[in-house]
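Excluded from the complex is one protein chain; the other protein chains are retained at their positions.
Chain naming follows the written order as A, B and C, and within any one chain the residues start at number 1.
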Amino acid sequence: MSQLTPDRQRQMLRQMLTIRRFEERASEGFRAGEIYGVVHAYSGEEAVAVGVCATLTDRDKIISNHRGHGHCIAKGADLDRMMAELFGRADGYCKGKGGSMHIADFKIGMLGANGIVAGGISIITGAGLAAQMDGEGAVAVGFFGDGASNAGPFHESINIAAGWKLPVVYVCENNQWAVNVPAAESVPTPNVADRAAGYGIPGVIVDGNDVFAVYEAAAAAVARARAGEGPTLIEAKTYRHRPHTERIDQPDARPKEEVARWLEPDRDPIPRLIARLQAQQGQLSDQELAEMEAAVQADIARAVAFAKASPFPTLASALDDVFAA
Amino acid sequence: MSQLTPDRQRQMLRQMLTIRRFEERASEGFRAGEIYGVVHAYSGEEAVAVGVCATLTDRDKIISNHRGHGHCIAKGADLDRMMAELFGRADGYCKGKGGSMHIADFKIGMLGANGIVAGGISIITGAGLAAQMDGEGAVAVGFFGDGASNAGPFHESINIAAGWKLPVVYVCENNQWAVNVPAAESVPTPNVADRAAGYGIPGVIVDGNDVFAVYEAAAAAVARARAGEGPTLIEAKTYRHRPHTERIDQPDARPKEEVARWLEPDRDPIPRLIARLQAQQGQLSDQELAEMEAAVQADIARAVAFAKASPFPTLASALDDVFAA
Amino acid sequence: MTQTQTRTLSYNDAIIEGIAEEMRRDPQIFHMSTEAPGPLAAEFGMPRVRQTPIAESALTGMAIGAAGAGYRPIVDWRLVTFCFVAMDQIVNQAAKIHYMFGGQTTFPIVFRTTVGGGARRAAQHSQSPYSMFMQLTGLKLALPSTPADAKGLIKTAIRDNNPVVFFEAGRIGGMTGPVPAGDVAIPFGQADIKRAGADVTIVALAWMVHEALAAAEELAAVGISAEVIDPRTLAPLDIATIRASVLKTGHLALADEAPPNASATADIAARIAEDPEAFAALKAPIARISGLEAPIPYSPALEDHVFPGRQRIVERVRALLGR
Partner (left out) sequence: MTQTQTRTLSYNDAIIEGIAEEMRRDPQIFHMSTEAPGPLAAEFGMPRVRQTPIAESALTGMAIGAAGAGYRPIVDWRLVTFCFVAMDQIVNQAAKIHYMFGGQTTFPIVFRTTVGGGARRAAQHSQSPYSMFMQLTGLKLALPSTPADAKGLIKTAIRDNNPVVFFEAGRIGGMTGPVPAGDVAIPFGQADIKRAGADVTIVALAWMVHEALAAAEELAAVGISAEVIDPRTLAPLDIATIRASVLKTGHLALADEAPPNASATADIAARIAEDPEAFAALKAPIARISGLEAPIPYSPALEDHVFPGRQRIVERVRALLGR
């Protein structure tokens, strides 16, 4: 990780911790009835969003899927406005209209979560086309799951991006399940990355729970995109710690031992990163870690307080923003 | 071609000739205003339909696209009812409701032409699923173009067929153009068959203007499907002799020299086959060929007579068959 | 079979029971969806109950192909949101295939899908777009509002030889009610008078049937006798029953949670307004109670505001009758 200063590395840990704690609080809020609808937690997959987004600048754009909180945070979204959106409040990112599945922040290049599996892939490809036409070297990054790689829009979009050499990085978060369908049953090859050959683009497999491995793969793909050489498909092998959604009665077909194995500290991306930073002299003291934990908890608490202080939207606002002026 | 008796080989030539003459007559009828709407001629690609269908039995099913006449004839459809359909008559396959783009004959396992690029690929995959559930060794064959290989349904269907080991053969007729878009611009790899690797299935490239090469590739794929080993993607490299449609003002972006080269007898699948049969002792005499030509012309003439003798459908029939009983 | 016994079942369970009964009867029926229903998977397993990759367009096309080959597939698109990725197969293939091939063969398919809001799932996952499908000649459309109707109609849907879109109202999936035991199929194209009345005809769809019934109670308290009609199927649509009711009451209110534009309520209003006798019988303008013209928002009070409910029905009907 020669490119990453110790500060950057600690920052990445902090982002990962923030995502984890945010999801824990969102889950708590969902069970408490403060947050409504559906919440898909990103816990366990933090290294992917953080590793990829660490290679991006504000000009670069990302798009997310239904499991979007981690991507928002990694791209630099405001926790207060995220939490306020989950709480359905007027100061939320979408003024309470979107909720968990529709958080976006176009100012920082976060083009939105999405309730449609594979629904964002063509949209981010269009952002890549825009970046190519702008000619300023920006890139567009699409996050999606193993399940999405079976859907038509994945194929259509990557095929066009490959043909047009668009500056797009397609990041498949292979957490090995799509609700209760194992990737082994829906993806007929061993790896989603094997699909890349069909488009003549690189397909890169990376340990999605190793944030630096993700960073390196993403940095290479981003450099390739910026250089006008076209898209890359990155497959980050990872695992979700939580059931598909936070619903109390959410069925979970995953074998208990499999889940347990992925929760162990040698697989969980956060303990792995902590261990690695602590193993290196001067990268992270116990005290620094404790302070970081406290700061993250304070951030989350502040976001919750912000959300709770924000009013619910007025009924009249239901008819706002149907059309742009 | 050890499997194919001289009789079978001559039969195949006769089918190819029938397709060519049928298309010539359809084009003539279109220009004369006897045939309406849109006609996409299959001329130049005859070896694909005939080579593939020669490996099939009546139990096996095929599906076609907008360029469907050749597939119908190769599967054994009745010329009279085909021509009557083109003429918009009551005795046509679809009682005059379908026209060129919607000829089907479910009795012989021809599940229809289709006006939607890639629209038939999932339908034939479902027929493959039915064949698998029937467990009687039947197969399903989907014909589509290079252009269709860029559409989502291609990906979704082959992916499922691969995962479920369905007895389907996907036959991409790469005639190198989709209307005025060259395959080189829309397919980012050298071959459509390169896409097969992404699904873990064989991708076979074959000279689509060599009927025996097509036959062999199809026979292997069909055998694999019947054996329960799953689908194959066959790419038949070929070329259409005609503009995209028979419309008078149909723009044609293809370089003139390219078109001319493919019309030459060493590339045109019909002269190629004739030369090959005549080169082999006792396979095809000049007289046999002349008789065959005459017989084919007679068939076409009979079909036209049948079509002309058939009445136009009654207006009341417009409301028939909206729903099945 | 006797129909004497009734049990109490939820709307969702009634549908599953209906499917299971039909699957026991006919081995050609099979079920595909991205998430297999537990009870069906447990009873029938593979290959009759399949869990699939996320590829609703392919599933829809595959159902057509399997139907054309002699099977009777049921595809559960799950949320209606997801069926839009399959819309080409619905519009261009399923709805037209019997007609454009001249009726050569039949395509008996049931497409199940869940509609409606109330679950705080925001714009994409709270839609009620059944009216869009009414433009598509060649599809039959069912939209039951009670467990008994749900079971009776799913059985008819499965036995029909055409593609049927079976809309399930998510908001009332857990609602329980009496369901007759035995082989009770409800014919398509027969509206059900859920409550008889004399002063006003309220035609309501799905969840709104229950809101209309509650509104009818409130209206009764102020002396207005409301007849509540549930068309149950939107194609075929039983306009005769609605028309007869309007001839009797002289007042027509139409209640649907979807926005009013080119909707089922517009359709019924137009059919009544163009019928000479029914038009003549109308003593007041037609009233429509619809969702607001906005996508569905997430925040609970906002969502509840966008959807109509019993209170808006009461108000509109009272205004209509001037009391």
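Simple rule for what comes next: a contact is a pair of C-beta atoms (placed from the backbone, for glycine too) under 8 Å apart; a residue touches a chain by one contact, two chains touch by 3 or more.
Source: prediction; values computed, not measured.
Every shown chain that the unseen chain touches in the whole complex is listed here: A, B, C.
Checked against the hidden chain, the listed residues B:44, B:68, B:99 or B:142 yield one contact partner: B:99. In the complete complex, the residue from B:68, B:88 or B:243 that touches the missing chain is B:88. Between the chain not shown and the residues C:62, C:123 or C:313, the one that touches is C:123. Touch with the chain that is not drawn comes from one residue among C:23, C:36, C:95 or C:226, which is C:95.
Seen across the whole complex, the unshown chain contacts chain C at 57, 81, 84-85, 87-88, 90-92, 95-96, 99-100, 122-124, 127, 129, 131-132, 134-138, 235, 237, 258-267, 269-276, 279-280, 282, 284-288, 293-295, 297-298. Summarising the interface, chain A meets the missing chain with residues 61, 63, 92-98, 102, 104-107, 111-112, 114-116, 119-134, 140, 152-153, 156-157, 159-160, 163, 320-325.
On the side of chain B, the interface with the absent chain consists of residues 36-38, 88-89, 94, 96-99, 101-102, 114-118, 147-148, 150-153, 178-181, 185-187, 251, 312-313, 315, 317-319, 322, using the contact rule stated above.
Everything below uses one rule, namely that only the chains that are shown with their structure count from here on.
Relative to the C-alpha centre of chain A, the farthest chain centre belongs to B. Note: centroid distance chain A to chain B, computed from Cα atoms, is 46 Å.
The mean-CA centres of chain B and chain C are about 41 angstrom from one another, to the nearest whole unit.
Measuring from the averaged C-alpha position of chain A to that of chain C gives a distance of 37 Å. Counting partner chains per residue, chain A shows two or more touched chains at residues 150-153, 185-187. Chain C has residues 52-53, 55, 57-58 in contact with two or more other chains.
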